[in-house]
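The block that comes next holds subunit A.
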Amino acid sequence: MTNHADSPGAAAAPVLDIRDFTIELVTGKMVSPIVDGASFQVHEGRTLGIVGESGCGKSMLSLGIMKLIPTPPAKIAEGQVLLDGSDLVPLSDKQMEQVRGNRISMIFQEPMTSLNPVYTVGYQIGEALRAHSSLSSAAARQKAIELLRKVGIPNPEKRVDEYPHSLSGGMRQRVMIAIALACEPRVLIADEPTTALDVTIQAQILDLMRSLKTESGTAIMLISHDLGVIAEMADDVIVMYAGRIIEQAPVHSLFAAPSHPYTQGLLASIPAVEGEQHRLQPVPGTVPPPHDRPKGCAFHPRCSFSDEKCRAERPPLEEKLAGHRVACWHAGPGASA
Partner candidate 1 sequence: MTSPISSETAAGFPGRHLLVSLGRDPVSCIALATLSALFLGAVLAHWIAPYDPLAIDMMKVLKAPSLEHLFGTDGQGRDIFSRSLYGLRVTILLGFSAIFVGGTVGTVIGLVAGFYPKADTILMRLMDVILSFPAILFGLAIAAIIGSGTTAVIIALSVSTTPLVARIARGAALMALAHDYVSSGRAIGLNDWALLWRYVLPNCISTIVVFLTLRLGQAILLGASLSFLGLGTQPPAPELGTMAAQGIGFFFFAPHVTLIPSFVIFFLVLSMNILGDSLRDILDPRLRS
Partner candidate 2 sequence: MLRYAFQRLVLAVPVTLGVLVIGFTLLNLVPSDPATVRAGPAASAEVIAQIRTEMGLDRPLWEQFLRYVGNVLTGDLGTSLVNNMSVADELSRAFGATLELVVLCLVWALPTAILLGVLAASRRGTIWDRVIMGGSVAGVSLPVFLIGMILLWVFGYKLQLLPFTGRGGPLWTLDGFRHAVLPSVCLGLIFIGPVARMTRTSMLETLKADHVRTARAKGLSERVVTFRHGLRNALIPVTTLVGLQIGYLLGGAIVTETIFSWPGVGRLAVGAIVANDIPVAQGAIIALSLGFIAMNLIVDLLYAVLDPRVQAK
């Protein structure tokens, strides 16, 4: 965990420091890890991108940080989530409520269903404000109007009293962002925030997130399966496969020199045309489900480089280039994987 010495902005302590984070799914007598020993950091004013196919554990990871995973069947088995140096894992539900929406916020993939249809937009923003401060409802409404203006919603004085069903998907996602930013959180976790949106709207939302980050210095964890979005937004990138981090690097390094065969597959699958939506169809096959992970490197059944060692032993995540860590027996300085 010493790789950040040469990343810019890393001199300060990380806002979010995740260590050996493991989430297990308990079904009957079977225990299967869905997030397996994840360690990484998110720094102030920077964006960490997390990529992977569906089923790789990236959404569970983000819900796990918020402690919003459904328990049972899932539970945090191990590890620490240090927010400004203090661990969230041992906190009680009551203490966690103080953190959620206040110091860590989250926006989700489905803007159409993520807002409650029976309350006005203003009420739902105000709710986040009032949960963490002693604002009056009138003051909360005023603040909600300001927030709506900040996220670029035209005519916020009118929109504040409207119900979600009269807003478009893009507008709703802006409202979600307004809710998330209401209490000026230290960390914003965005789980596929633009996946459900049109390409143009997608670009607008990403622009908005970028400018808000520059303005407030909030650290962002951006989860996506879209490498285009990651390339555009992230400063650092983590690639996840089958619950584990398999590659971790600054964004330019990752795109310039992808070291894990899986990452290479992902990058190769991006169509060259600019502005095209980048859907992942990387490598033949699918992510193995958590209860059926192969021994050794989880990727070996789909990997063209796999050999005896890959099948027998799991490769550790090691720094192979400066600031660039990979979990693969075949990667390394000079290794032509």
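Basis for inclusion: all candidates are chains of the complex that A comes from, given by their letters.
As a convention for this text, a contact is a pair of C-beta atoms (placed from the backbone, for glycine too) under 8 Å apart; a residue touches a chain by one contact, two chains touch by 3 or more; residues count from 1.
Here the structure is a predicted model, which is why all the values come from computation and not from measurement.
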Seminar exercise, completed: Whereas the rest of 1 or 2 do not touch subunit A in this complex, the one that does is 2
Problem set entry | subunit A - residues contacting candidate 2, complex | 66, 68, 93-94, 96-102, 105-106, 108, 110, 113-118, 124, 127-128, 131-132, 163, 165-166, 176, 179-180
